[in-house]
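Below is a structure I'd like to ask you about.
All protein chains but one are shown at their positions in the complex.
So that you can tell them apart, the chains are marked A, B, C, D and E in the order they are listed, and the count of residues begins at 1 in each.
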Amino acid sequence: MNALLIRDLRLAFRAGGGFGLGLAFFLLVAVLVPLGVGPEPATLAKIAPGILWVGALLACLLSLDRIFALDFEDGSLDLLATSPIPLEGVVAVKALAHWLVTGLPLTLCAPMLGVLLNLPGPGYLWLVVSLAAGTPALSVIGAFGAALTVGIKRGGLLLSLLVLPLYVPTLIFGAEVVKRGATGAEALVPLLLLAGITAGAVALLPFAAAAALRVNLR
Amino acid sequence: MNALLIRDLRLAFRAGGGFGLGLAFFLLVAVLVPLGVGPEPATLAKIAPGILWVGALLACLLSLDRIFALDFEDGSLDLLATSPIPLEGVVAVKALAHWLVTGLPLTLCAPMLGVLLNLPGPGYLWLVVSLAAGTPALSVIGAFGAALTVGIKRGGLLLSLLVLPLYVPTLIFGAEVVKRGATGAEALVPLLLLAGITAGAVALLPFAAAAALRVNLR
Amino acid sequence: MIPDLGRYAVAVLSSYGATIVLVAAVVALTLWQGRRVKRQLQEVEARQGKAKTNG
Amino acid sequence: MSVWEYANPKRFMQVSARVLPVVVGLTVVSLVTGLIWGFFFTPDDFRQGSTVKIIFLHVPTAMMAINAWVMMLVASLIWLIRRHHVSALAAKAAAPVGLTFTLIALVTGALWGQPMWGTWWAWDPRLTAFLILALFYLGYIALWQAVDDPDTAADLTAVLCMVGSVFAVLSRYAVKFWNQGLHQDSTILKVGEKDPIDVAYYVPLVVCILGFVLLFVALVLMRTRTEIRARRLSALLAQERLA
Amino acid sequence: MDLVVDNLAVARGGLTVLEGVSFSVEPGQALILRGPNGVGKTTLLRTLAGLQPAVAGSISAPPESLTYAAHADGLKAVLTVEENLQFWAAIHGVGGVTDAMAQMNLTDLRARRAANLSAGQKRRLGLARLLVTGRAIWVLDEPTVSLDTASVALFAGVVRAHLGAGGMVLIATHIDLGLTEAAVLDLGPFKAKAPVATGGGFDEAFT
Partner (left out) sequence: MDLVVDNLAVARGGLTVLEGVSFSVEPGQALILRGPNGVGKTTLLRTLAGLQPAVAGSISAPPESLTYAAHADGLKAVLTVEENLQFWAAIHGVGGVTDAMAQMNLTDLRARRAANLSAGQKRRLGLARLLVTGRAIWVLDEPTVSLDTASVALFAGVVRAHLGAGGMVLIATHIDLGLTEAAVLDLGPFKAKAPVATGGGFDEAFT
C-alpha cells in the first residue's frame, strides 16, 4: 500500500502529473469571479466564503478523473486487482493520494485567495479549518464517482454531474462554517456536522467504490 | 468538411457522446453557487450576471478536451492530417461542432437558470444576446487550447489553466453586458466589443490551432 | 366554459398547460419507444425463426 | 408460488399485459375526473384566489417525484441482492417518469410562486432539496446511458441510487440547516400547513393523487415492458453475431 | 498445487462464448491456447485471472498464485524502466528487479522513461513484470505482439526457465513461440453451440 501511495505521489509530481493544477484552477476561479461579478468590496466580502468553497470544490472535481482512469487505460488497474492488495485498500490509498495532491494544497493556500475576495478578518482561521475538515470528504466522494465512471471514455463531464449533487452537504456546511466564522457567529455546529460527513464518507465509500470498480473491470 | 461536421454532431448525439452534459454542468453551477453563497435574493440578483457567465464558461471549458483528444487517441487525427482537408478547416469545423453542441444549448437555456439566480427582469434578453455573441469565441479559443494540449494524457486541468486566461476578456465584456442590461443601463458598447472579440478569434485562432496540432502530431 | 380565473389566469392556465405538455411528452416517448422496440424485436424474431426452419 | 415468480421476464410480460389495460383505464378515468373537478368545480380560495387550482397538479406530482425515487431505490436493492433483471429494468424505466414529475412540480411550483410569493424561485429548503433531487435523476439517467453493457450499467446505477439516496437525505437536512436563521421570506407559507385543508379541495386532490399514482404505475409498466423487449432484442442480435 | 479447470463456461457482453472447457496444468507445464479471432481466448484468460465471474464450472488454483499479462502492459510512461519494475515488485513484496531486467535484456534501458521505448521494448518491459510478481502461474494474452524474432526467442527462454523452477504458464497466441514442450489446446471445439444468455434458466426470455 505504501508503494502505491509513493508511486501515485511520484506520478503527480513528475512532469504532466497535474500537481499544482488544482491550485492554479482555484486561483483562477478566485480571479474570474470578481471579474465577472464586479469589484465592489462589500459584495465580494459577502460572497467570499461561498465562492471560495465552490472554487475549492470545482478544483477538486476537475482532477478526479485522474484517480482511476489513467490506471484503467494502461491496464494497471487490472493488475492491481489481481495483486495481493485488496481493492478497498487501493481505493483508500488513491483517495488519500488525491487529497495530498489537491485538497491539502488547497487548504494551505486558501487564505491567500481569501485576500483576493476580501474575506473578513476572523474568517481566515475558519476557512482553513473547514477546508481541512471537508476536503477529505471531497476526495473520497470523488473517488467513488471516478470508480463509477472509470470505463467511460472522456467521462469527465458525466463524473462531474454524478459527483456534484453528492458534494452538496459538504459544500453547505463548509461554506456555513466560514460564513459564520467571518461574521463572528457560532461556527462549531456546522463544523462538527462537516467532520461527521467526512468521517462517514471515509468509513463507507471506499467499499462502494471498490464494488463499482469490480463491476467496471469485468 | 460537411462530412466531418456531420460525423462530429452524430458522435455527440450518440450514447456517451456528451450532448447535454455541458448543460447539466451549467445547471449545477447555478445551483451550487446559491448553496455556497446563501439564499438572499438581493445578493443573488447582484451576482447573477457574473455567475451565469462564469458558469457558462466553465461548462464550455469542461467539454473542450473532447474536441481533439478522442480523435487523437484513436488515430483519426493522424489520418485527418494526411487527408485532403486542410488542418485549419478541421479546426474550424470542430470548433463549430463544439459550439453547436455546447454553446448554443447553453445560450438557449440560460434564461431558466437566470430565474434560479434571481436575475432582474430586463437582464434576460441581454443574457441571451451576450451568450449568443460570446460563446463562439469560447469554442474557438477552447479549440486552440485543446490543440495545444492534445498529446497530453488527461490534460484536462492543464487545458483549463491555459484557456481560462484567454477567456478573461470575453468574460468581462459578456458579464458587463448582462450587468448593464439588468440595471437598464446602456449595454451596446460592451456587446460590440464582445462581438469584436468573437470575430477576431474566429478569424485568427484556427490558424494558430492548426499549427499547434501539426507540432503535436509529430 | 373556462371558469373565471381572475388575475391569476395566466399562472393557472400555464400550469395546466405545462403539465399537460410534459405528461404528453413522456407518454408519447414511452409509446414511441415501445412501438419501435416491439417492431424491431418482431423483425429479428421472424428472421431468426426463418433461419432456424431453413436450417 | 413465491412472489419472485413475477420477476421472471416471461411471467412479468404475461401478467403486465393483462394488468396494463385496467391500469390505463383507471388512470384515464381518475385523472380526467380529478383534474376537471379541480379545474372547473372548485371555488377560489379567499387568500390565494384561483391559483389554488394549481394544487391539484403540484402536490400529486411532487409526491410522486419522491416516491418514484423510493421505488427505484427498492428496485435497485432487489437487483443487487436477488439479481432479477426485471427489477433493474423497472428502476431504469421509472427514472424518466420520475424526472418528468419532478419537472412538473418545479414548473407548477414556480408558476404558483410568482403570484403567491412574488418570485418564481426562492432558495427555500424544500425547493432546494427538490432541485437536488432533479439533479440526481439527471445523473442516474446519464449513467444508464453512458454504460454499454446492460448488467454493468444495472450494477453501477444501483450503487449510485443507494449512495445517492443517502446523500439526498443528507442534503435535505443540510439545506434546512443552511436556510435557518437567515433571511427568511415571511410570505413563504404552505397552505396545507397553515390551516387544515378545506373539504372542497381535499376530495378532488385525493382523486388527482390517485390519478398520478396510477399514471406512474402505467408508465413504469409500459416502459419496463419496452426495456425487457429491448434487452431481449440486443441478446438476440448478439447471438446472431456470435453464430 | 495444480491449476485445474473443470467444465468452465465463460461469457462476454452477457453471452456465453466458451463452454465445457476442462484442462489441468501441473508445475513445470505450459499450455498454449489457440483459436481463431473472437473465439473467446481473452475472455477465458480474464475469467481465470478472477477479473470476471465464470458462468459455470470451476477453477481451482492455489490462492494468490496467479498473475495476468494482457495487451495493455500497465506501464507508467513517466517512470523509468527500473521504477516501473520496482513498483510492481513492491506491490507483490518481492525483489529481483535487477535480475528481471537482465533476463529481458532491459539493463541498458534501465534509466529510460517508458514513454521513450519503442513498441517492442515496451512489451519486453511488460513481460519483465511477470518476473517480479513472484507468482507461480502466468496467464498471458498474446505476449509476443510486436516483438521481433530475437525477442521472441529471448522470451521463450524466460518461460522455459520459469517452468524449470516449477512454474506454470498459460499462453493464448496466434504465432509459434518455439515452445515445443508445451501442450496445445485448441478452443474451437468449446465454442458455445447455441449461445445462451447468462441469467440461467430463470431469465430465459432474454435468450
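FYI, a contact is a pair of C-beta atoms (placed from the backbone, for glycine too) under 8 Å apart; a residue touches a chain by one contact, two chains touch by 3 or more.
Predicted model, so just to flag it, every value in this text is computed and none were measured.
When the missing chain is restored to the complex, the residue among E:19, E:82 or E:142 that touches it is E:142. Residues of chain B in touch with the missing chain: 2-4, 7, 10-11, 14-17, 71, 73-76, 78-85, 217-218. By the touch rule set out above, chain E reaches the unshown chain at residues 13, 36-38, 116-121, 123-124, 142, 145-151, 174-175.
The rule is short, and it goes like this: only the chains that are shown with their structure count from here on.
Number of steps on the shortest path from chain B to chain E, with steps defined by chain touch: 2. Hopping across touching chains, the smallest step count from chain C to chain D is 1. The interface with the greater count of contacting C-beta pairs, when A-E is set against D-E, is A-E.
Relative to the whole-protein C-alpha centroid, the nearest chain centroid is that of A. Chain B and chain D have CA centres that are 33 Å apart. Each chain gets a centre from the mean of its Cα atoms; for chain C and chain E, those two points are 50 Å apart. Along chain D, residues 132, 135, 138-139, 142, 146, 175, 178, 232, 239 each make contact with two or more other chains. Along chain C, no residue makes contact with two or more other chains. By the definition of touch given earlier, these chain pairs are in contact: A-B, A-D, A-E, B-D, C-D, D-E.
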